[in-house]
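With one protein chain removed, the remaining protein chains of the complex are shown where they sit.
Take a look at chain A:
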Amino acid sequence: MAATLCRILLPKQGWLPFTQCVRHGSKSVTRHKRPLHFLKQKLMSVTRYIPPPRPAPIGAYPRQTIRDQEDDPFTILIKKKLKSVFQESKMIAVVQNSGSTADEMMLLKYKLHKHGITVKFFPNQVMRSFLKDSTYSNMAPLFIGHTVLFISKEPKVKEMLSSLRTSRHMLLLGACIDNTLLSAQGVVSYSKLPSVAVVQGELVSGLTLLTSQTAAMLQRHPAQLSALLQQHVKQQSSEGAPKAQEAT
């Protein structure tokens, strides 16, 4: 009877159940937390939850790419000022200021003001972003470090260079004179150029050389003019004869 009962209980032929522990030690559901077997402790520690690495807090590292940010109102104000400066002034010189004192600065400002040159300070970042959008983009490398701007409506380079020569801390980096970029050496050579009037005079005289000579000749005594013309004819005939002899 027990065998038949066993047959009903075991569904498949030759199927044996797992070995079940008959000895009961302690209960599995307890009011306290049951002490874990050491191997189970190890298993729990091996299979613990490891969270994903947390990103750095905002502001911990500087941004890799400087995104285009909207300008704040003060920057917009400075840019308007810069625009007017670039439009009105013919000479814009960039000078490096390596630690000049307030007295020196004041003296320099007064010296330059006598010649109509104003000294301006603008933040480099704003300057660079303004230049990036304007036609003067090649001036951007000049604005690194402590820079001062010398602005004037007339390009008075000689006076500026003389005042810079005397000041110890100011170093000319470059200038934009009449919409042309010049390096420091270029500015020096520009200063050595003759003035516009002189150059214009030279050009005019060069163009009108021949006509002025003929005008002068005509104004002299007609006897001189006739003698000159006779000489000219003789020369031409003498030149023509040897040329014909050479040909034959």
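Just so we're on the same page, contacts are C-beta pairs under 8 Å (C-beta built on N, C-alpha and C of every residue); 3 or more make two chains touch, one makes a residue touch a chain; residues count from 1.
Operating definition for what follows: contacts and distances are computed from a predicted model.
For the chain that is left out, the UniProt protein name among "Glutathione S-transferase", "Large ribosomal subunit protein uL16m", "Defective in cullin neddylation protein" or "Immediate early response 3-interacting protein 1" is "Large ribosomal subunit protein uL16m". Of A:H37, A:R63, A:K192 or A:H221, it is A:H37 that touches the chain left out of the display. Taking the whole complex into account, chain A touches the unshown chain at residues 27-30, 33-34, 36-37, 39-40, 43-44, 46-53, 72-75, 77, 123, 125-126.
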